[in-house]
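Apart from one protein chain that is not included, each protein chain of the complex appears where it belongs.
So, chain A:
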């Protein structure tokens, strides 16, 4: 062969990571709030990369122990991969910890922990690895916009597979026992639902679950859940919709 194969190449790509926006410097409160979030979708947050947004803390002139924060996040199981909106001292600390620093563009409304996509970011210094972040305005946490990344799945969701939608999730095939489907918005399953379905995982209490044949292992809306043991025999094996009313899950047959 005349040409030796290349040793490496650079490629540009965009990927997703949650951004953690802090409103307090109280480590105990932060830890508690994170545990609450994680309990909603443990697998989703496990080993998740994370960008830390410090603008709100700095707006309030709160003194944040940056090193302690990093230790806390790593202990819980996150992998901080960068910060933004830090002050001079925080940026210095971040550099000392080998964390990339993202220059901030003005954002619209923010979500507390959200999955956001980054368009081309031309302001970024060229030497930095391309990390996540920044997008057009996002609605406040409670009501994610319906149009936000509705995901349509036509393949069967097999045991052990996980699907996450930052908007609505529509599934045309069966969802097997041992599969997990999660959406920040509504979940529609136009087939048999045997796995776990978690709608409104970021706290949207208006989210609903619809399915043609309810045989789920677990259903949850905004953290309120029922396991198959708690499911009423009358709705089992029936087409249903599931919604929240006064913190109670209502399972209603669709006539």
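The rule we apply is simple: a contact is a pair of C-beta atoms (placed from the backbone, for glycine too) under 8 Å apart; a residue touches a chain by one contact, two chains touch by 3 or more; residues count from 1.
The rule we apply is simple: contacts and distances are computed from a predicted model.
Missing from the rendering is one chain, named in UniProt as "Septum site-determining protein MinD" (options: "TRAP transporter small permease protein", "Septum site-determining protein MinD", "3-isopropylmalate dehydratase large subunit" or "Sarcosine oxidase subunit gamma"). Here one chain is not drawn; of A:49, A:77, A:178 or A:203, the residue touching it is A:178. Screening A:49, A:156 or A:239 against the full complex identifies A:156 as the residue touching the chain left out.
Within chain A, the residues in touch with the undisplayed chain are 155-161, 174, 176-179, 192, 194.
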